[in-house]
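Everything on this sheet refers to the single structure shown next.
As you look at this complex, bear in mind that one protein chain is not there, while each of the others sits in place.
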Amino acid sequence: MERTPWDPEGVEVRLNEAGQLADPNAAERLDLRALFEQLLTARVIDTHLTRLGLPMWAPAAGSEAPLVALGALLHEEDWVFSGGRDISLALSRGVALTEVLRQVLGLGGARVRVPAGAGAVGSSEHNLVPPTESMGLQVGMATGFAHAQKLGRAPGVTVATFGEGLTTVGAVAEALAIAAAQSLPIVFLCKSQLWPDAPPAEAGIFGDSVHARCSTMGMWARRVDGADLVAVHDALDTACARARDGLGPCMVECVVTPLHRTPPPHRDPVERLRRFLEAAGTWTQTSHDIVEAKAKSKFQKALHELGVDQ
Amino acid sequence: MERTPWDPEGVEVRLNEAGQLADPNAAERLDLRALFEQLLTARVIDTHLTRLGLPMWAPAAGSEAPLVALGALLHEEDWVFSGGRDISLALSRGVALTEVLRQVLGLGGARVRVPAGAGAVGSSEHNLVPPTESMGLQVGMATGFAHAQKLGRAPGVTVATFGEGLTTVGAVAEALAIAAAQSLPIVFLCKSQLWPDAPPAEAGIFGDSVHARCSTMGMWARRVDGADLVAVHDALDTACARARDGLGPCMVECVVTPLHRTPPPHRDPVERLRRFLEAAGTWTQTSHDIVEAKAKSKFQKALHELGVDQ
Amino acid sequence: MTTVLEQLSRVVADLLREDRRRVVLGEDVRDGGMLGLTRAAVEDEAISPRLLGLPLTSTAGLTHAAGLAIGGARPLMLMPSVAALVEGLAALRETTRFSKRYDTERALPLLLIAPCGPGFGLGGDAAMDAVSHLTCVEGLRVVVGAEPSEFPALLRAAASFDAGESPTVLLLPRNLLLREMDPAAEEDLEDAIDQVRTLEHGDELTVFCWGAAVERVQQAAQRADASVRVTDLVSLQPLDRDGILEAARATGRVVIVTPSAPSNGPSCQIAALLADEAILHLDAPVKHLYGRTGDVEARHEHDLIPSIDAITSTLNATATY
Partner (left out) sequence: MTTVLEQLSRVVADLLREDRRRVVLGEDVRDGGMLGLTRAAVEDEAISPRLLGLPLTSTAGLTHAAGLAIGGARPLMLMPSVAALVEGLAALRETTRFSKRYDTERALPLLLIAPCGPGFGLGGDAAMDAVSHLTCVEGLRVVVGAEPSEFPALLRAAASFDAGESPTVLLLPRNLLLREMDPAAEEDLEDAIDQVRTLEHGDELTVFCWGAAVERVQQAAQRADASVRVTDLVSLQPLDRDGILEAARATGRVVIVTPSAPSNGPSCQIAALLADEAILHLDAPVKHLYGRTGDVEARHEHDLIPSIDAITSTLNATATY
C-alpha cells in the first residue's frame, strides 16, 4: 500500500495496513481475538457516550489500542494515573459500567470525582486515579507514587496516561524531569494525535516527536502506531517489564488517529485487527455484530439501571 | 593536555586549555584584549560583591564569558530577559555601577526591583528585564516580547538568559514550547553548571544535555564550553544572526565552571584568555593589575557614593 | 436576536479592527475559540493574523501575553475558564506588578476574559468564580458582569487601557452567556466600571452582590417584605469603598450575597470594611449568603448561587432583626 499523510513516520510496523503480522508468532503470544473484542466493545461504548452530547466531551474513537493493550499487561497491584480519554482502560481493569457512567455523567452516588468531559474514570478499588481538575497534575502524583513504590520495594508498575496536549504543560514537563532524575519505575503512555495536515500551534507538536524529546531526557522511549495493536502491545510490554525490573522511566508514544476526521479505514485499530482476524478465518460479520450488540445492550442496561433516559 | 573530569564533553574547542586558537583568524575578528578586560572587570566586581555577604547570594565567577560575549554582540534595540548571575551583561550594556549596586544591595532609589540574591539587574533604559520573583517566569515574558517584535516586524533580538536549574521548571519548559511552536526570534542562553562528580538530583542534569533536549524541540541548539570565550562568542553570534533573520528560536548551552569549587586553572575563562594574550605578547602582569585595580576602585567609589560602609 | 456570545464575538473583532496593537490569544482562537469568541474575527483576513494560537500551558501563556504587552501589543487573552487563571496565578502576580518593578510608566494593558461560575454543566473548578484567589493578587483589576445585554459594553470598557489601567480580569458568568439579546439594543454602561451600581433604591436594607447572584437578588428583593437597596459591586478589585459605605449607611442593614462557595474574597472584605468604618450605623448583623460549599458536582452547580427563597428569607430576617 502507498503511504498516505495519515500514516505516521518513524514507527516500526507489526500489524500492517492490510492486517498482516510482521511476526506470525504474535498470533500465538497474544489472544488477538479477545483483544479485538475489547477494542470493539470500547468503541461501541465510546460511540454511545459521544451521542449523549455531554459538555466538553471529545470522543476517544481511534485511540483505544494502547489502553486495551495496557489493560491486558497490567497486574492487579499496578497503578494507573489517568489523563483522560481512557475509559477503555477502566473497563479492562474491571470498573463496573454503572460506576463509569455515574462518574462520566456526573450522577449521584459516583465514588470518585472526575473532571467534566475528561473521558476518564477513577476507582480506588482498581488503583485507577482520575485526572486532576488542574491540567496534568496527576502526572506528578504518579511520579510520587512510583517513588513510594521504589522506596518501599513494593512490586508494581505505575503508569501515567495522557495526550500530546499535556506534553507542553509545565507540570507534566516537571514530572518527566523528576522521573528521569530519580530513575523511577514509571511508564508514561502518551497518545499523540495524528495530524495529516499541519498541526495547529495548540497541538504541542513541533520538532521531533514526544518520544525523541523524552529520549534526550535519558528515558527509554519508543514511538509506535496506535492503529497497530501488536506494536503498541509489544512496546508497552517492554516498558512495563523495564519498570518492574527497576530500570527507570519509560515513555511509549502512541500515534493515535482521530476517527471523527474520517481517515482511511486502515487507520482504525479495530478495522486493522479485524482484517487480520478475517484473513485468519476467526472473524465473521455475525460474531462482530454479536459483540457490538452485547456492548450496546450492556450500555443501555447500565443507563437504565441508573434511571437515565436516552 | 589530558582531559579531566572538569572538561565538558560534546563541545567544539575554539580556545584550548593552553590558550591556543583553533582558528587564528579569531584574533582578528574579535577584540580579544577588550573582551579580556571586560571579563576581568566582571570578575573583580563579582568577587567584591560576594565579599559583601548578601543574603542568598551566589558568586558568578566562572560564568562570565557567555555574558561578556553576548554584551559585545547585542545592539541597542535588542532586549534581554535576565535569569540571574549576569551582572556582567548589565555592565556591558552600560548600566551604571551605582545603579547595579542600588538594585543588588536593595538600597533606596533603585529604579528597578530584583529578587534578593538573584545576582541580576534590570534597566528600562537598557532594555534589560530582571528575573521575576517566581522562578523563571521572565522566560515566558521574553517569548511574548519576541512575538511582539515578530508581529511588528521590529528589528531586534530577544535573549533570555538562565541557568540549568531553571530548565526543569515548568514555566520555562512551557516558554520553550511556545517559542518552538511559534518559531519566535529568540535566543535562549543557558549556563549549565559543570559537575565533575555526579550531579545531585536538584541539578536538572540528566539524559543528554540541555542543548540536545532543545534540539529535539526543533530549535537550532549548540553546546559550548563556557571557559572558551571564542566558542561561546561564535555560537551566540550565529544564534543572534539566525534570530535577526527570523529563523526561529536558538538555544546556546554554555557549560560553566563553578570556580568556588577550585577546578584546574584552565577551566577559568579569564585565565584561558590570559594564556592566549600572554602567548600573543599582549598581556603583562602590570596591565592585568591595572585593570583589576581600576575595577576595584570603581567598585569602591560607587559604594562610597552610595554611602555604604564596607 | 442573537446570543450574548455571538454579540461578544463581534465586539472582539471590532476591538481588533479599532486598534492594531490588539492581539487575541487563547486555545483554538484561530478556529473560533473555545467559547466561539473569535468566530467573527477569523472571517476577516485583515485581523485574523492577530489571532495567536499557543500550545497548552498553565503559566507561560499568561507570561507570553505579558511579554506581548511589554513589546507594545494590547493582548486580549481568552481563558477557557477562570480555573485557568488560578492555575496560572504566579503569572498573574508577576504580570500585575511588572510595571512597578520594572519602572515603566504604564501598567501592562492586558485583558483576560474568563467565563466563570455555573452554567455549562461542568461542575468542579469550572463552576467556581475564583474571586477569592484573584483578589489576592495585589493590583489586579477584577470586573464581573451581571446584566448580559451590557456585556458588550463591559468588554469594550475593560479593553480600553487608555488611562493606564492595571491588568484586568473580566469575569463573565456562564449562565448569562447563552442568553439571547437584541444586537441593536446593546446598552451603554451608565456608570464607570470601578463603581458600585444601585439597581433597586430601597431604604430599609442594602444587599451587596455581583455576577450571577444579581438577578436572583433582584427577584428576591421584589418578593421581600422590606424596601431593599440592591447594589451590584461590578468591580471586585479595587472595591468601591465609598460607594459601599454610602450604600450600607443609607439603610443600616446589610446582606452580602456571593455567587459561589464560602471564601475569603470580597464578601469578607466588605464585612471587614463595615465592621471598621460603619459599625455605629449598623442596626443588625451583617449576614452572608453563599452557595454550596466544597468541590461542586456538575448536577449541583446551580446551587453555587443562593436560591431566591434563601435570599428572600435572609432579607426578611435582617429587615426585622
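Every chain is named by a letter (A, B and C) in the order it is written, and numbering of its residues begins at 1.
Heads up, the rule we're going with is that a contact is a pair of C-beta atoms (placed from the backbone, for glycine too) under 8 Å apart; a residue touches a chain by one contact, two chains touch by 3 or more.
Remember, it's a predicted structure, so these values are computed and weren't measured experimentally.
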Task = Have a look at A:Arg113, A:Arg261 or A:Lys298 and name the one touching the chain we're not showing.
result = A:Arg113
Given A:Ala146, A:Val224, A:Ala243 or A:Val256, the one touching the chain that is not displayed = A:Ala146
Key: Candidate in contact with the missing chain, chosen from B:Glu9, B:Glu28, B:Glu202 or B:Asp309   = B:Glu202
Request  = Considering the whole complex rather than only what is displayed, give the residues of subunit A touching the chain that is not shown.
outcome  = 111-113, 122, 124, 129-130, 132-134, 137-149, 151-152, 154, 170-171, 174-175, 177-178, 181-182
Key: Residue ranges of subunit B at the interface with the undisplayed chain   = 55-56, 106-108, 113, 115-117, 133-136, 165-166, 168-171, 200-204, 206
Touch list for subunit C against the chain that is not drawn = 58-59, 86-87, 89-90, 93, 97, 100-101, 132-133, 135-136, 138, 261, 263-269, 271-272, 274-277, 279-280, 282, 284-288, 294-295
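Note that only the chains that are shown with their structure count from here on.
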Query = With chain centres defined as C-alpha means, what is the inter-centre distance between subunit A and subunit C in Å?
reply = 39
Ask   = What residues in subunit A touch two or more of the other chains?
value = 168-171, 201, 204, 206
Key: Residue list for subunit C, restricted to those that touch at least two other chains   = 52, 54-55, 57-60
